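Only one structure is covered here, and it is reproduced in the block below.
Missing here is one protein chain; the remaining ones are kept as they sit in the complex.
Our next item is subunit A:
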């Protein structure tokens, strides 16, 4: 029922001890084969800053966002902020193949697509930016702040967690992947956890809220914590994802990029990221 995926710790002694081993691994991973597809289009950040101000503000979105607006050239997760919301950023192979693949942190469908596309691209979404700014603003000498990510199935809880892991990796945190946080009273770190309705059990649960899924004991164990809800895509994010799939030649049906096709995909997926990905799989 509960998936606690990582603790980000910043204890200085530990950092010194683990850094050399990371460097060694980095050297090893440079030998990994290069992607087969042509390199992604990089866009000048000045070009889409105007798009962001015009597009993200309004609630109603046009179904034809400008070309190349779906990708950002910024690859450092520490430098991503609100201006990058709703765009795809590229995760470097070093982190993906070296750190995340051995423990299979990314969802299986996503990993399958990554190997086909020849790149790892993740959308920057609000929960990630929110938690990141919270981590940056928090005092590491105080007891750890606990974040619990929740939301409907397939909405991107695990992807948010993976983005945070990438942020932690770049910032030279120690990434700890544990099934359950036993002691939450330590200091010098961050605890990020997800609660998932479908985790580990094959029965249908009524609610995806933390109070229901953690039950009373789990709630008291974690309390106090910051709940972060991951919503389904907005209309603009759905269109951005469709643009990305068209760019990767993944959407092959001639109608998929048309106005009616886009509306249909958005409606059928109910803007749920996982369902949208599955619908795009065979079109």
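One rule holds in what follows: contacts are C-beta pairs under 8 Å (C-beta built on N, C-alpha and C of every residue); 3 or more make two chains touch, one makes a residue touch a chain; residues count from 1.
What we mean here is this: contacts and distances are computed from a predicted model.
Chemist: If you had to name the missing chain as UniProt does, which of "NEDD8-activating enzyme E1 regulatory subunit", "E3 ubiquitin ligase complex SCF subunit sconC", "Small ribosomal subunit protein uS7 domain-containing protein" or "Dolichol-phosphate mannosyltransferase subunit 1" would it be?
Modeler: Result for the unshown chain: "Small ribosomal subunit protein uS7 domain-containing protein".
Chemist: With the full complex in mind, choose from A:187, A:215 or A:270 the residue touching the hidden chain.
Modeler: The missing chain is touched by A:270.
Chemist: Write the list of subunit A residues that the hidden chain touches.
Modeler: 36-37, 108-109, 112, 116, 118, 152, 198, 202, 204-209, 249-250, 252-256, 258, 260-261, 264, 267-270, 272, 275, 278-279, 281-283
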